[in-house]
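Right, I'll just put the structure down here and ask away after.
Every protein chain but one is kept in place in this view of the complex.
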Amino acid sequence: MSNLGLVRHAFSPPARPPLAETEMRVLEAQYCSYGDTVHYSEPAKIFARCEGSFIYDLENRPFLDLQMWYSAVNFGYANPRLNEALKRQIDTLPQVASQYLHREKIELAAAIGRDAEQKFGYKGRVHFNVGGSQAIEDSLKLVRNASRGKSLVFAFEGGYHGRTLAASAITSSYRYRRRYGHFGDRAQFIPFPYCFRCPYGKKREDCGLYCVDQFARLFDTEYCGVFDPQVGEAEYAAFYIEPIQGTGGYVIPPPGYFEKLAAVLEARRILLVDDEIQMGFYRAGKLWSIEQFNVRPDIIVFGKALTNGLNPLSGVWAREALINPEVFAPGSTHSTFNANPLGTAVALETLRMLEEQDYEQMTAQKGAYFLSGLRELKRRYRVIGDVDGIGMALRIEICEPSDSFTPAKAIVDRIVEEALKGDLEVAGKTYGLVLDIGGYYKNVITLAPALTISFDEIDLALQLLDRLLHRVAPD
Amino acid sequence: MSNLGLVRHAFSPPARPPLAETEMRVLEAQYCSYGDTVHYSEPAKIFARCEGSFIYDLENRPFLDLQMWYSAVNFGYANPRLNEALKRQIDTLPQVASQYLHREKIELAAAIGRDAEQKFGYKGRVHFNVGGSQAIEDSLKLVRNASRGKSLVFAFEGGYHGRTLAASAITSSYRYRRRYGHFGDRAQFIPFPYCFRCPYGKKREDCGLYCVDQFARLFDTEYCGVFDPQVGEAEYAAFYIEPIQGTGGYVIPPPGYFEKLAAVLEARRILLVDDEIQMGFYRAGKLWSIEQFNVRPDIIVFGKALTNGLNPLSGVWAREALINPEVFAPGSTHSTFNANPLGTAVALETLRMLEEQDYEQMTAQKGAYFLSGLRELKRRYRVIGDVDGIGMALRIEICEPSDSFTPAKAIVDRIVEEALKGDLEVAGKTYGLVLDIGGYYKNVITLAPALTISFDEIDLALQLLDRLLHRVAPD
Amino acid sequence: MSNLGLVRHAFSPPARPPLAETEMRVLEAQYCSYGDTVHYSEPAKIFARCEGSFIYDLENRPFLDLQMWYSAVNFGYANPRLNEALKRQIDTLPQVASQYLHREKIELAAAIGRDAEQKFGYKGRVHFNVGGSQAIEDSLKLVRNASRGKSLVFAFEGGYHGRTLAASAITSSYRYRRRYGHFGDRAQFIPFPYCFRCPYGKKREDCGLYCVDQFARLFDTEYCGVFDPQVGEAEYAAFYIEPIQGTGGYVIPPPGYFEKLAAVLEARRILLVDDEIQMGFYRAGKLWSIEQFNVRPDIIVFGKALTNGLNPLSGVWAREALINPEVFAPGSTHSTFNANPLGTAVALETLRMLEEQDYEQMTAQKGAYFLSGLRELKRRYRVIGDVDGIGMALRIEICEPSDSFTPAKAIVDRIVEEALKGDLEVAGKTYGLVLDIGGYYKNVITLAPALTISFDEIDLALQLLDRLLHRVAPD
Partner (left out) sequence: MSNLGLVRHAFSPPARPPLAETEMRVLEAQYCSYGDTVHYSEPAKIFARCEGSFIYDLENRPFLDLQMWYSAVNFGYANPRLNEALKRQIDTLPQVASQYLHREKIELAAAIGRDAEQKFGYKGRVHFNVGGSQAIEDSLKLVRNASRGKSLVFAFEGGYHGRTLAASAITSSYRYRRRYGHFGDRAQFIPFPYCFRCPYGKKREDCGLYCVDQFARLFDTEYCGVFDPQVGEAEYAAFYIEPIQGTGGYVIPPPGYFEKLAAVLEARRILLVDDEIQMGFYRAGKLWSIEQFNVRPDIIVFGKALTNGLNPLSGVWAREALINPEVFAPGSTHSTFNANPLGTAVALETLRMLEEQDYEQMTAQKGAYFLSGLRELKRRYRVIGDVDGIGMALRIEICEPSDSFTPAKAIVDRIVEEALKGDLEVAGKTYGLVLDIGGYYKNVITLAPALTISFDEIDLALQLLDRLLHRVAPD
């Protein structure tokens, strides 16, 4: 083979008999960036197969997965119906440039738009992209456009909206920005109603939603820094929320919180942008988690579970006033894989599936069952400071056993590590457990089981958690 | 079914007998954002099926595609080998969270890393993401991190690097930024060596690469605004290039240009970031188009054709010094679909395929053949101001017939429109043609045929172009 | 006279007999920008002469001045000693370029530097400029330089640091930024301990300085958005304070506040920048108002009263580590009028004067006397919600008589307007009163009498205030 120019590429075709694990680890150490989250714990786990609520390692050991790819796989690993939909599309129209139309894109947009119209009473439109961060970027474009160029927004402490640069600017963790210089569009972060650890030291029973009053106070005078009462204009164009914080530790706000907050925002003409990337698609018991809180968003951003972790697809829904063709004209944004046919085909099948079965009831029932099991565990283990849940988004906050309050990151790290060993026994069989950690102090086990999990599997999950807690923090 | 909280979702399942075209258009007008590029021309074309070099509309009319999803489908629509690889992965490990490892990710990173190592003589690592813009964002993180927080970079006039906010800041078109307020990290745009329309009014024969001298002049004194000679430090951390401009109109720089430019950058310790999103994977005759120019990049960004338009996957390769785990530590960035298993499986198969066949020779031969046909057309149509090509990236610049130089956007628009009618006859059969427009003046037909196109299909393409030109601009 | 090029300038020399008031008002309406604060009230007052604590209008009516050019004229209008110093310098070295030295600059820097050294125990240096905002800009350069380029800082709600763009970015009022687009270096504003209207609704008696705890909370985890505990680095490089807020309404913080705050900052290596532009030079009873609070600043910014409102001079004092010639090298900044000889000469005389008399005792005594008079007024007028004072910085907060708490801007506007009529009678003589308004709600009369005011004049001031209050808000 000729050798034009430089060296001809040299992919050194990997030996077709599959690489042994050690070889893989050597290659990974040499050629893979460590900048992602793989090396948060060592050695990184390698998985080879998945199905339903289980994922299997190279030795084919089953791990019950209670995080489901950070809630991207709500409908179970290798869901037959969705896999089949993907294969069908591969066989018809696997590719088409995003400047042309295809049936699935249109039907999908219409399904989402009609649903929102009925629920919120607003007409709106959908704009697709690929990956949650890119949908966040699109939403920022809508916000900046609607506010004639304002690039400052409010967001929550503990909030997470992605890791592109603009998404990092509105994501609370300073660690995500630290290496990357100046962020001129950094959000102003507002305390989230994390009542178990109220930032203001209040008690939920009698706080009167003091936290919203604190936010509202910012608009009292121009000297609070964000508002000019003379002209009724705010320096901040929008408030980005996760109704239930994801990375922040599946924190559930108290009743009335968002209603009161939304009233403040509406009065100051500040847009409410609802990030449903993690909590959407029935994770929190409703299609959109915000439906739990009696609030109407101006923009919804979604992604992840829309395609059940298959071909990525994300998007924004926005009120007509923000996204109609006059104000958000052709070419306002673009992405090669925007509305890609494989993604839209799977997504459309997802929505049909949701239509055909009562996911609301199902998630309410399974979630309640799981949560009551967690409450039982809390009664038995002092290392559990708090458990809570809404729909199938559940949390276990691990604390020092001495006070069941002080965050105990070291203990939770050990729990997760032990869970990944794959040696927990229940009823004569051996399992591992896949858990994810979240929370401001990284001491919260955030549980996002498949919505398709069976009650037996929930029992198994609780038994495995019991084994784990007993092993790591018995008293 | 109960109706908790708000309305229960109301997807109003689309009637299972497929919607008629008119119904689709009504829904699209109601629920789809027009902010993407679909409505650049009206009515938008709807496609239903694709295979090889052809894509078919709702009436099953064949369209020979000469843009292949902006060069994302280099290996032909519905490529059987790659489709098969995708299906295999769907059946084994379709999903796995990005904090865990799987075989395909590792093998893919190793293949890319080893190839670069051989070609450029540098060890490096690969970081995956999903969508080209997100890989650009990752590259910006690498650049900012390496420069201790500098967020200013050079980029080219006519350059395109994506549409996230940070990518828009380094993409030349002001139209992409206009609606969105302030871009504090806007690139400084440097004229590209677009020799057919030399920005400096020079002639390629005797210009002595004056354009690089003009760039180098910026470093002469601190008063040119970008450099402090006392300490040898530049205000700009990197130069983002497309070796051959994509959206800019498949403009090919003259010999020696990049070598001379790279020498200036190296002397000022400014990183060279090579965006191969559109030109990578043999579009320009080499795996990376920069291989045509005898230059070693610090960072390569890639996407699109890596998965042939199937499950999106993108990535960056960077020199070890920029990306080793010390400087780009775990958690430096993240994305849910980073290194997703479906994408990596397809990508790995792509690379194996490239290994097994001599794409370099193939693209050189087909490209030369196609280009000679275009040159023949240029001789016959005064409306063609310029044709050029490298590998399978070809361009036809449409100009006023009066001088074969003045950009003729209206004519090219008509050409594209006619092409989409699907009524061009060759040898008794009826075809359409899918063409893409690029160029600073939107008067360039940028040709990106499938690399798998046959010589007969190239002949057909030339005949269809002839028909078109004859119809639209006969003299 | 010849007329080269365009028109020769046409100053139309104002008729040497002075313009009548109406003529002046006509010219002002035609040629003066209204963008300053002159037209906050109409018609703007014109003054013609000043002396001691009095300023006189065109009809030679005396106005007792209780604002003294926003505390720039601490030593009385037309102070003979300082005026004389200025004239002496005019006669010797009125001009010298700022790249050369002159005696007064050196002696002045040494005087300020030695004083700080004794008081705070740090060696430091002084950098001069002209105008408070420009000194703030210099301080921002010191901060950014010391933090390797960080441009984000904390500042207080209600804080005021000037009106250049960068100073506006750290000044709380959004009104000052609203017209001017994006401020990428906008400060994060922290509630000031304005105990009369505690932002947290606490009571000073038992709050335990809850407000500092709230600030300290921001450093608890990375998810509060400003700190990365793993590396101990903050996103914010400094905290800009006015120990007593000026424009904010002469608000005096409670005991212990700044000590507790400074401890938080020191632990996170965040610089404390002390803006003494309005409160410096004994306005608050000490040379620097921060001396009242047992805290050592990293940087002091000063201006205004340094030259008693004569030739402007401002400056920064900074700890040696921040300003030594290694880190803040020659040419780091510059200003034509930096260290101008007229300004430094007056300033040096100011410091000699301060050395020779016990201003600390004097301001303590006069301030206490004035404050006790204000307290008496408060007892008699329900429209006075709060009076307070430290040194010769005093405040009267005007509120609705119904609750003596609700801010009553309209009433205070009327008070100030009536005061400017110049028709208040005391002991058979007729006076006006010059008052300034401050406060978050623009309902605070901020009193900054000349430090040289006599006890008799204080009595007169109290009588005039009594007349005014009686006229405007008798019950």
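First chain written, first letter: the chains are A, B and C, and each begins at residue 1.
One rule holds for everything that comes next: a contact is a pair of C-beta atoms (placed from the backbone, for glycine too) under 8 Å apart; a residue touches a chain by one contact, two chains touch by 3 or more.
Predicted, not measured: the structure shown is a model, and the values here were computed from it.
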Residue of B:226, B:377 or B:426 in touch with the missing chain, whole complex considered: B:226
Sole residue of C:190, C:241, C:287 or C:345 that reaches the chain not shown, by the stated touch rule: C:287
Candidates C:214, C:338 or C:443 - the one touching the absent chain: C:338
Contact partner of the left-out chain, one of B:98, B:173, B:278 or B:338: B:173
Hidden-chain contact residue, picked from the options C:64, C:111, C:155 or C:412: C:111
Touching residues (missing chain, whole complex) on chain B: 149-152, 157-158, 172-175, 177-178, 181-182, 184-189, 199-201, 210, 214, 217, 220-228, 230-231, 233-235, 248, 440-441
Contact footprint on chain A, counting only the chain that is left out: 148-149, 181-182, 184
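The criterion applied here is as follows: only the chains that are shown with their structure count from here on.
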Nearest-to-centre chain - CA centroid comparison: A
Far-end chain from chain B, centres as C-alpha averages: C
Chain A and chain C, separation of their C-alpha mean positions in angstrom: 49
Distance between chain centroids, defined by C-alpha means - chain A, chain B (Å): 30
CA centroid of chain B to CA centroid of chain C, Å: 57
Multi-partner residues of chain B (at least 2 other chains): 148-149, 181-182, 184
